[in-house]
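The following block contains the structure, expressed as structure tokens.
One protein chain is absent from this view; the other protein chains keep their places.
Then we have chain A:
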Amino acid sequence: MAFNPVFCLKLSSWARALTPQTAETDAIRFLVGTQSLKYDNQIHIIDFDDENNIINKNVLLHQVGEIWHISTSPADRGVLATCYNKPSDSKVLTCAAVWRMPKELEPGSHESPDDSSSTAHSLELLCHLDDTAHGSTACVTWEPTGDGKKVISLADNHILLWDLQESSGQAVLASSASLEGKGQLKFTSGRWSPHHAGTQVATASDTTVRGWDTRSMSQIYCIENAHGQLVRDLDFNPNKQYYLASCGDDCKVKFWDTRNVTEPVKTLEEHSHWVWSIRYNHSHDQLVLTGSSDSRVILSNMVSISSEPFGHLVDDDDLSDQEERRPEEKSQEPPRDGVIATYEEHEDSVYAADWSSADPWLFASLSYDGRLVINRVPRALKYHILL
């Protein structure tokens, strides 16, 4: 099936990092971090006007280095964190820092769209999440429900919980833990669970997925050999507290119940190369988005293990106007698990794909060659889920 992308944008720079602006719930806005060793790196702020189908792009300079990972604060629209490579002659070190966008770029203060890219703004550094003793930072994840003061960063084999103190412009290392074991263990990715009052974090390192309690910084569960090869990414089901999805170099996507870590609940094998990114839809958790280095983005429907396995439950109270639609509904086949659509607009490996925080039916994907594609969930499926 071919789906026309809603919008396709070429960034003319190499890029790996993509995130929605989590705290923004009105405008569809994505942040993309570029990756270049030779030129100054930037953060592109992509605003998508849904009604007029217009893209509005702003650029922020990020001069400290190429961006490997980017994440935004769930509380403050202007705050974001990046992991970047510090250019140095003999050594590559990935650092992390928390930044604030210039005020005028926050939504509401519209720049003139025609000339936006020519004026490059600078980021305001809030604080470094650096501790040279801990090595390269792979990933920064924010406490999803909190006030944006707590951040976890993963540096080599350490998991570090930071307390941001805006007043003093400092991040204080609240607690930390580290992974012990043979060989060089490195965290590749981590996510903060939206459940359990924000006390759980899951991390991926090599083939293992681990769960941590942020209060004691101790391991809760451990999925050994979650994937045959390296685990690249993971995400929590936003509606089911024990469900977790992971993806990795064995081309597979696996869904886990963290209460039973011996067997995956479900396994998908649709990609033909490493799967780099996996994201649950924030409101309809049957929709799962995966990006892979086979240059494809796949939208899957995992109804059977979602929080709405039988479709949306209709309230009995407002039957009056829905009664006419009922027979129609019944004639439709219940949706089954499987691929909804495969998006092949990318020509290079897709390292990041994510849902918009404002519109649950919209998602963006980013490939290495800088192409950003914004797509929409197929209309038919959308209605099916809603009705």
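Convention: a contact is a pair of C-beta atoms (placed from the backbone, for glycine too) under 8 Å apart; a residue touches a chain by one contact, two chains touch by 3 or more; residues count from 1.
Going forward, contacts and distances are computed from a predicted model.
Of the candidates "Dynein axonemal assembly factor 10", "serine C-palmitoyltransferase", "Vacuolar protein sorting-associated protein 51 homolog" or "Trafficking protein particle complex subunit 11", the chain left out of this view carries the UniProt protein name "Vacuolar protein sorting-associated protein 51 homolog". Summary of contacts with the chain left out: across A:N225, A:N260, A:S283 or A:S307, the touching residue is A:N225. Across A:N85, A:T141 or A:N301, the residue that sits in touch with the chain not pictured is A:N85.
Touch with the chain omitted from the figure is made, among A:K149, A:K240 or A:H273, by A:H273.
Although one chain is not drawn, the whole complex shows that of A:D250, A:D285 or A:D354 it is A:D250 that touches it.
Take chain A: the residues that touch the chain left off the picture are 11-14, 36-40, 42, 85, 87, 89-92, 117, 207, 225, 228-229, 250-251, 272-274, 293-295, 344, 347, 349, 368, 370.
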